[in-house]
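Since the structure comes first, as structure tokens, the remarks are kept for the end.
All protein chains but one are shown at their positions in the complex.
We just call them A, B and C in the order they show up, numbering each chain from 1.
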Amino acid sequence: MKKALKEKYELLKEKAFTIIYGRDTVAGKLFDLILLGFILVSVFLAIFESIKTVDKHIHTLLVVLEWMITIFFTIEYILRIICTPKWKRYIFSFYGIIDLISILPVYLSFFVVESKFLSIIRILRLLRIFRILDLVQFTQQANQLRKALKNSQTKILVFIYFVLVLCVILGAFMYMIEPHDKAFTSIPRSIYWCIVTLTTVGYGDVVPTTTFGQIMASIIMILGYGIIAVPTGIVTSEYSRFYRKKEEQKPHYPHRTAPTKYSHSHTHGYCRHCGTYPLPNDALYCHKCGAKQ
Amino acid sequence: MKKALKEKYELLKEKAFTIIYGRDTVAGKLFDLILLGFILVSVFLAIFESIKTVDKHIHTLLVVLEWMITIFFTIEYILRIICTPKWKRYIFSFYGIIDLISILPVYLSFFVVESKFLSIIRILRLLRIFRILDLVQFTQQANQLRKALKNSQTKILVFIYFVLVLCVILGAFMYMIEPHDKAFTSIPRSIYWCIVTLTTVGYGDVVPTTTFGQIMASIIMILGYGIIAVPTGIVTSEYSRFYRKKEEQKPHYPHRTAPTKYSHSHTHGYCRHCGTYPLPNDALYCHKCGAKQ
Amino acid sequence: MKKALKEKYELLKEKAFTIIYGRDTVAGKLFDLILLGFILVSVFLAIFESIKTVDKHIHTLLVVLEWMITIFFTIEYILRIICTPKWKRYIFSFYGIIDLISILPVYLSFFVVESKFLSIIRILRLLRIFRILDLVQFTQQANQLRKALKNSQTKILVFIYFVLVLCVILGAFMYMIEPHDKAFTSIPRSIYWCIVTLTTVGYGDVVPTTTFGQIMASIIMILGYGIIAVPTGIVTSEYSRFYRKKEEQKPHYPHRTAPTKYSHSHTHGYCRHCGTYPLPNDALYCHKCGAKQ
Partner (left out) sequence: MKKALKEKYELLKEKAFTIIYGRDTVAGKLFDLILLGFILVSVFLAIFESIKTVDKHIHTLLVVLEWMITIFFTIEYILRIICTPKWKRYIFSFYGIIDLISILPVYLSFFVVESKFLSIIRILRLLRIFRILDLVQFTQQANQLRKALKNSQTKILVFIYFVLVLCVILGAFMYMIEPHDKAFTSIPRSIYWCIVTLTTVGYGDVVPTTTFGQIMASIIMILGYGIIAVPTGIVTSEYSRFYRKKEEQKPHYPHRTAPTKYSHSHTHGYCRHCGTYPLPNDALYCHKCGAKQ
């Protein structure tokens, strides 16, 4: 009888696995939808709690709801550990850590009173959505974007490094020529002003007041005008190149039916256990954690 | 005699249809122009009514004119229903609903006093202009733009979704590290600040005041610098691809009957005096011998 | 003797023509340089006059210098009329009108006291620089830019028209949902706010204060994020297309020596008399006014 119970338990575990990790069954999809709903509700609770006029009236309701959701997430977390064959790998995977982070601090807030950091942690739950959205077309597009941008990564880093050095030098220069009493009180503040200006954000909280300062600021702005063109140029040309290559690689069959390398249908981009990306298209097991797909 | 009357009526209906819906006759074009004028006047009336100093002086005039235009639009609406053979289709079409929406609320304002929403509704009449402009080259260009952008639609949606999640998380983070008394009073306000910053709008109504907050803001701005390049890159490369495809679809004649630099039309001439060919299209004098053409 | 005098006068006229209109002789280049200097001095005088603290101290000096420059420009204008064979065409050409506009109002200011408009008119003299710069490489590049942009002209107009309609409708909408006492006092002001926001300028003088207004503003900003990509996409792809075509049209000689169609050396792009552009590369006479080049 014990064996039958264990067999039943194993069967249940497998079923739970299909529901919690899988996306192919109706139950699995429903589970994902419910999870999505709870995450959004949790985020809105954190937002509402930060608005004093709202929090004053329905504070108790917000707390109760938050606890309910946290308990649901805790149960889900435990189930995820139980029903996966490789629980160690899940715990230390990206999503496993996100899952733990989004519930643990709520319990810790019992002992430590600091509730300030709670809201940001609860909002980090938003990251969990990305796992759920894996199933839709969205992720494919995001992946294409990421691949296209990967080549320009180094160039953009070089560019950002250059902009930062420029901002430090120009900031120090503005600190030198502007009075220190009102706006440009220190070099970090001048650098902050320079970044605000070069990125064309322009808050207006720090503003040059002397004539020479305004001339310098004008030059910096026109400089920023030319500089803003560079990352756009990089991204655009890399992106175009990426697409041109992709089109050239397509085999030209006489009758256009051939599924190409990028036919993502029936493909699991991420490992469901550890989040490894990308899995080979024809992967049956994850090549990192060995989990069945 | 009754039959003759009905025939006459049918003829009149047909004529009205040509004028109201058509754009090929002089009367049809004139009707469109008058309609365009009335729409613009109506919009300007709504704008003037919102300026208190103007409204105080000529309130009665504005109201009278508004009523005149509304009655004109009402008559036009009724005529449109009468003279079209498929009136049902018209009523439930996009422009039919716009036409109804732009007159109905004016009559409703008799009973319901709330005139606040009237102005926005009268300004929606601007959308009617798009129908009138259908006849010019404008819409073709707009369609080309739309077709070119259609491919990048999903990618831009993914991008906006990603930016929104980023703004929520960064907003919550800024709420955590900034004091709540002045600017960052709640998470929604922090998110609002983050969107204002990432899009490089930078009003300056919400501004970080602590040193750490300003460092974070600087990082977000430089991030936004790189992020703003992405939609531009997407649109540009899709747009280029769209045009390249269009050009490739053009039939390639074996011998390129090379179009010369000035061959914009077929009106080139030889110089009557020295035989220079080709003359610029708009030449009044020969550019070689100076002889009058 | 009279004939000899007339001959001498004709010779002088021709010489003056070479100096004033021409750019090939040393004297002609020097004349252009002096003119450039005077224009810049005149502009700086106008700027200095507008600064009260400067104007208070050296007002007389500024006025005297201004009169000297104006008299110089007057003499130049008269000389230009005298020494060109087709003076009528010069007077009514673009640069002829600019030349007249930049001296006439100074004399008119004797009778009409309003000196407010004088400064802007004197600054319009800056436009005269473009004629002088014709000789350098600058104009060629500007022409290439203009040609490349000409194709995207209609598309950008359609785009701007669309943005304007959007701003009017969104502005009216914001007027509806925001209180009218502080920032959004009238629909034109709301439209102004909407343009400031969509173009990512973001002054911060008009700012939404209600929660719903800020949500709407956030949506408008993210919209503007996507919208700003469109003109860039249009310009970039047209520009790329323009260059690709240019490269394809180049004849491929075995040894790269062949001067192509675009070899602007020794070419006068503009007519020196009437400003017609472009002249055919091998033009000896202007094809519009018949003036010798």
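Keep this in mind: contacts are C-beta pairs under 8 Å (C-beta built on N, C-alpha and C of every residue); 3 or more make two chains touch, one makes a residue touch a chain.
All of these numbers come straight from a predicted model, not from anything done at the bench.
Colleague: Could you run through the displayed chains and say which ones the absent chain touches?
Modeller: Counted over the whole complex, the chain not pictured touches A, B, C.
Colleague: Tell me which residue among C:Val163, C:Ala183 or C:Ile220 touches the hidden chain in the full complex.
Modeller: Selected residue, touching the omitted chain: C:Val163.
Colleague: Taking the entire complex into account, which one of C:Leu30, C:Ile51, C:Val64 or C:Leu108 touches the absent chain?
Modeller: C:Ile51
Colleague: Looking at the full complex, which residue from C:Leu33, C:Met68, C:Ile97 or C:Leu145 touches the chain that isn't shown here?
Modeller: Considering the complete complex, C:Leu145 is the one touching the chain left out.
Colleague: Residues on subunit A that touch the omitted chain in the whole complex?
Modeller: Against the left-out chain, subunit A lists 154-155, 158-159, 161-162, 165, 168-169, 172-173, 175-176, 185-188, 197, 200-204, 207, 211, 214-215, 217-218, 221-222, 224-226, 228-230, 232-234, 236-237, 240-241, 261, 279-280, 282-290, 292.
Colleague: Determine and list the subunit B residues touching the chain excluded from the picture.
Modeller: 200-204, 232, 236
Colleague: In the whole complex, what residues of subunit C lie against the chain that is missing from view?
Modeller: Within subunit C, the residues touching the omitted chain are 43, 46-47, 50-52, 116-117, 119-120, 123-124, 126-127, 129, 137-138, 141-142, 144-145, 149, 156, 160, 163-164, 188-189, 191-192, 195-196, 199-205, 228, 231-232, 234-236, 238-240, 243.
The rule is short, and it goes like this: only the chains that are shown with their structure count from here on.
Colleague: Compare the two sides of the subunit B and subunit C interface and say whether they are made mostly of the same residue numbers, over half shared, or of different ones.
Modeller: different
Colleague: Just give me the whole-number Å value for how far the CA centre of subunit A lies from that of subunit B.
Modeller: Inter-chain centre distance comes to 34 Å.
Colleague: Where the CA atoms of subunit A average out and where those of subunit C average out, how many Å apart are those spots?
Modeller: Result: the chain centres lie 47 Å from each other.
Colleague: Report, in whole Å, the distance between the mean C-alpha point of subunit B and the mean C-alpha point of subunit C.
Modeller: About 28 Å separates the centre of subunit B from that of subunit C.
Colleague: Touching two or more other chains, which residues of subunit B qualify?
Modeller: 188, 200-204, 228, 232, 234, 236, 240
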